[in-house]
Structures are given as C-alpha cells and as structure tokens.
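Dropping the structure in here first, questions after.
For this depiction, one protein chain was excluded, whereas all remaining protein chains were kept in their positions.
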Amino acid sequence: MTQNTINSKSQDDREEKFSIRNLIFPFSVALVVLFSLAPILWQFLTSVKTNDAIVALPNVYFPSPNQLTLSHYTELFERRPFFSYMLNSAFVSLTSTILCLTLGSPAAYALARLRIKGENVILAIVLVITLFPYILLFLGLLELVKATGLGNNFLALIIPYTAINLPLTILVMRSFFQQLPRDLEDSARVDGYNTVQMLQKIVLPMTLPALATTGILTFIFAWNEFIFALTFITLEDLKTIPVAAAQIGGSSVFEIPYGTIAAATVLGTFPLVVLVLFFQKKIVQGLTAGAVKG
Amino acid sequence: MKSFWSKSGLYGLLALLSAASILLFKNAARTQETVTIKVLMQALEAAQWEPLVEEFEAQNPDIDLEIVEGPNATNLVEDLYTSSFLLGDSPYDLVYMDIVWTPKFAAAGWLADLSDRVSDESLGQFLPGDVNGGRYNGNLYRIPFRSDAGMLYYRQDLLAQAGYQPPQTTQELMAISQDLQDRDVVEWGYVWQGKQYEGLAAMFVEVLHGFGGFWIDPDTKEVGLDGEGAIAGVEFLRETIDSGVSPGGVTTYQEEETRRFFQNGTTLFLRNWPYVWRFANEDGSQIAGKVAIKPMVAAPGESSGATQGGWGLGMVKTTEHPDEAWRVIEFITSEAAQKQFVLATGYVPSRRSLFTDPQIVAEYSHYPQLLQVQETAVLRPPIAQYAQASDILQRYLSAALTDRITPEEAMEAAADETRRLLGTN
C-alpha cells in the first residue's frame, strides 16, 4: 500500500496497463472506510433489531422487516430521562465552549501580538499541560468540588471542561492571530482605538472562522468527557450522555439490554456524527494547528 | 458561518432556559408538607419493594418514602452512595447497604449511630451474624432487613443410593466425591466459586473458618492469612482441582456458572447462597426435589462457618429527618414487613422467628435447615479497609488456585500486603 500511494503520479505514468497494483489502492480506500465505520454500523443495526434477532445464532446481520423495531429507542425515553441526558450534555458542552473561547482568545491574542514578560514560560506550560491525563487532576478536583459544594452542579463540569480545552484554544487561536496581517491593527491604532476596542471591532469579526474551528473541537471534547462527569454528578437527572450510556451497561443482573445500549450509543454519538459531517475540514485544521504548530 | 453562530446561540439560549426551568422546578417540588425520605437501591429490588412502600405510606401519611432506582450492579450502587457522600450533602436519608459496606461507611463518618434507638432485646430477635455485621467500633449503624449465608448443597438422592451420610468434614467430601465419580454416578464432585472477585473472598472465609484459620482480627488488626489453617485451606481448594473432584474451570466461575453445573445434574456438591434453592427446585429442573442443604464442611475437629451476607438499612448522619427515617427502618425491618417480603420474593429474613413461621415454612420447606446454616454465620472482617483487604486476598488466592505460585508464597505475600495496608507490619 505504502509504495503505491506516495508517488502516485510517477507510477501512473509508468504503468498504464491494468495490474494488481492498480487494485490495491481502491482496496485500501475501502479498507479505511470499513475500518472506520464497521463498529458504528454494527451498533446501529443492533439498535433497530428485535431482542430475538439480537440473540439469534448465527448472527443476523441485516434484519428482515419483521425483525425491525424502534422499541429500544422508545425505551430510552420512557424508562430513562434520556432527553435530559442529551440536554445536560448539550448545555455543559456549549457553556464550556463559550467560556473557553471567551477566556482563551484574549490570552491567545496577547501571546501572539503583545510582548509580555514570561511569555515563553506561559507557552511552554500551556503546551505541556495538554499532555496531562485527566486522572491526575481528578483527586484534587474532587476536593475542590467538595470544598465549594459544587457536587451535582453543572459548574463542577463546566469549569474543568473549560480548563482542559483552554490549552488547545490558546494554541490554535495564537497561530491564527500570528497569520493575521498586522497592518489592520496598526491602522486601527492610528484611528485611536485602544486594544480592547480594536479587538472587538476589527479582530473579532475576522476571527470567527478560527473561533468556529476551536469551538467545534472544544465542544467535542466536552461532550465526550467521562471521568469528571462520572465522579462529580450522582443525580440521575443531571447525568451527561457518556456516563448515562455506560451505566445502562451494568444495569441488569439477569439480562443485559443489548438493544437499549446500542440505541443509547447511536443517540449519544449522533450529534457528533453530524458535527463531523459538516465540519470535517475545520476539525482537521484545528487539530493540526493545535498539535503541530504549537 | 453567520447562520452557524446564530443557530448555536439560539440553542445555547434554549439550553440555558431549560436548565433554569429544571432547577426552578426542583425547588418548587421540594416545598411540600410531607417529609420525604429518600433511599437508593438497585432497580430490580426497588420494584420488589413497591408493596412495602405503599403499605408504609398508607400507615404514615406524613412521610413520603421515595425509592431512587440505581443500577443493578451492586458495586455501582456503592459507588453512587460513596460519591454522593464524598461530594458533600447526601441527597439520601437512608442507605440500603450490603453488609460489607457497613464498616467503610461508618468509618468515613457518614452513618448515624443507631444504638440508642433500639434495645438489646429487640436486637436479639434478629440473627446475631446480621446484627454484628451492622456494628463498627462498638456502635450500631445498620438494622438488618434480609439475610444471606453460604452453604453446602448436596444431592440427597445420590448420597442415599450410595449409602452415604452427608459429609461433615472436607475429607469426607473428597472421599464421597471420588467414590461416586469413580462409579460414574456423577461427572464432578464439588463446584465452588474460584474466579477473582468478591465471591472468592466470601467463599474462602468459610474455608478459613473450617480450617481453624482467620483473616483479620478486627480488634487487634492481626493478620492470619499466613497461618497454618489458612495455608491448609488453600491447599484443600487446590486439592479439589488437582484430584479432579472439581473441574479446572472453577477458577473462572462465579455463582451462576456453578449453579448451572449443579443444576444439570452432573455434580454432587455445590457451595452457594440461598437463592439457588428456588432455581434447583423449579419446574423443569433436573434435580427438583433431590437437593438438600447443610452447613459447610470443615477440617476434622473444626467447626463449620457460613459467610454472612445480606442487606440492611442505615441512616445518613446528616439527614434532616432522623425520626422519620427511623420510622421507615422500624417498619421495613419489622416482622410483618419481612414476612410479606419473604413470602413474595423468596429472600431470606433476618429475624429468627420467621424461619419457623408456619406460613413461610409451608412455602419454603427448607427454611428450618437454613436457620441452622445461618446460626454458623461468620463475618468477613468488619474493618474500614475491607474492600482493599479483600482485593489483596483475591489476587493472591487466585494466583495460588491457578498454580502460578504455591499456597505458602501466596498467603505470605497476601499477609504482608495486608499488614502494610493496615499499618501493622
């Protein structure tokens, strides 16, 4: 595969006639697609099968019409507050995204444009903490949450989610600000704007695309976070999707509700699938800017 | 891009509004006249509690008993209770707890001492193992509701045919098993739970007691895992596998796997909990009517022990309504409520009198024998760090049973680590 793909151009020139090699490439593409989609598809198929079809042996791959059901989905909404799980996730993710952009962009601007003492130290710290696994923070945060009485309060999630996304926001936004032409700001200064005004009136409108990029990434990370949500929220009505879904898994002693779990998987991932479908390019941009250029 | 922003702004606003309304709603619901007492339990059991809750509320119109459904896995319920205590004010007034949680929750200071609310006389009506399991540092933190204990199930029919009495000692158990296996009467002699999980520790407590050993002395914090009895106990378990009395797979079995072995008629003896009785005797079971129970076997000269399990109610220390919460405890653990619950579900009561209650015996004829088993109950060490101690034992026991290290090595290492945990080395 590797040999074939690097310098496709020169190869195409040399080998014009049909050969096995020409098949390898489409085959690799198909493999990539299959590899990425198969687990999601299987989960989707399971979620619309009747319980009998789910436990049929050998496995039923594509259910026939009489094996189709939506009962697993309705069960999620009837027996569990699944709608509030979704709402909780959406609320926490959106709020922390907005907060993160509000705090992160000014910092990124300062680090990109203004000369501050200790700038390099700040940058190095920001870079290194992107590597910290959340488990290292959970013990200390638990104490903080207890001390501030924030248990079972969305702030106990919103603040950490804002923080864990700040480094990426700062790195991506900083690299964006560095690419902005300086002339704009200079002329703004000449017109008598101070820094804050200039940011509001001139820089902000131009940064919307970059804000969208980082915002999407932040939203994804916040939506997916598990360990804090698992620890700081114990009330059923306040749970977020990943935790709620994971706990359906251990919810029955005698019979594991495979179909319901599958339905929860599909619903819990659906908003993200939509995000990726619409913003694929931005996600790629954001990730590469955050990791490579930082 | 513009539409994206205005849209997400709209959704954000919607989300904010709905969250605000949820919060408002909750506060509104809180201001009612009756007192609400909350308790969390497994969803499955919550359903079984419904008749009790209805009756309680009928008798106590000023109290609203709210059962919060949790996950069915008990460790997840324990986690939920733990987290809600760790995070500060617990949303619950009562704790419905497994006997092994008691010391941990009590040591953490989360439970109210109930000693003053109940007389020794009324405690005396409960099984002693259940009551003792609710004590920690001399205080009482849990009133037992339903009990549980490990025991030996045996095939009455096969033993009678072969002219054997039920075994009293481990040696008899081995000899009878091997004889009937040689004669092809059964495929396996004895099945027990050998997978690395809490059930292994529970099973091993019986073996330990039966060989005169001990795990941890709760008062002196002395560790007995490297004692002679403990090592002999591990050797006995290994011997059951090596001699072919037990299938090699026991080291991966939990309760249900062993029950299936026993229930399909290929096995003579089974170590398990009371719930097996109903399954073994249900319609269509191959061994219906052919099963009997007795206390666990022990080494010659030692007494047998049954690992005490079971569930009871504790009171959250910070509850605003201790008196109302206590009325719930009194009602639920009362003789009448237990009787109703036992008749409906087949669980084991924690009050001694109910084992010989005519109505209950008519339904479950084996309860008088079950009482004998319950009388031999042994507690798992009632120490605050039980969960850690149990995990240590499980690891090394499992290693010894699967022949990765010798019984002595395993028990010495387990004892060492346990001492380090307790700070007594």
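Labels for the chains are A and B, by order of writing; each one numbers its residues from 1.
In this text, a residue touches a chain if its C-beta (ideal position, glycine included) is under 8 Å from a C-beta of that chain, and two chains touch if they have at least 3 such contacts.
Note that in this section contacts and distances are computed from a predicted model.
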Consult the UniProt record of the chain that does not appear here and report its protein name from "Transcriptional regulator, AraC family", "Succinate dehydrogenase", "Multisubunit sodium/proton antiporter, MrpD subunit" or "Sugar ABC transporter permease".
"Sugar ABC transporter permease"
Looking at the whole complex, which visible chains does the left-out chain touch?
A, B
Out of A:T69, A:T213 or A:T265, only one touches the absent chain, namely A:T265
Check each of B:T252, B:T266, B:N281 or B:T318 against the chain that is not shown and name the one that touches it.
B:T252
Which of B:Q42, B:N72, B:Q308 or B:S398 touches the missing chain? It is B:S398
Among B:L44, B:V68 or B:A107, choose the residue that contacts the chain missing from this document, as touch is defined above.
B:A107
The one of A:L94, A:A188 or A:I220 in touch with the missing chain is A:I220
Residue by residue, what part of chain B touches the chain that was omitted?
78-79, 82-83, 86, 103-104, 107-109, 195-196, 252, 384-385, 387-388, 391-392, 395, 398, 413, 416-417, 420-423
Spell out the interface residues on chain A facing the chain that's missing from view.
1-11, 25, 28-29, 32-33, 35-37, 39-40, 42-43, 46, 54-55, 57-59, 103-104, 106-107, 109-111, 114-117, 122, 125-126, 128-144, 159-160, 162-164, 166-167, 170, 195-196, 220, 223-224, 226-227, 231, 241-243, 245-246, 249, 258, 261-262, 264-265, 268-269, 272-273, 275-277, 280, 283-284, 287-288, 291-293
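Operating definition for what follows: only the chains that are shown with their structure count from here on.
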Mean-CA-position distance for chain B and chain A (Å)
41
Residues of chain A touching chain B in the complex:
84, 87-88, 90-91, 94-95, 98, 142, 145-146, 149, 151-152, 154, 208-209, 212, 231-232, 234-237, 247, 250-253
Under the stated contact criterion, what part of chain B meets chain A in this complex?
1, 4-5, 8, 11-12, 15-16, 18-19, 22, 42-44, 68, 71-73, 76, 80, 83-84, 86-89, 91
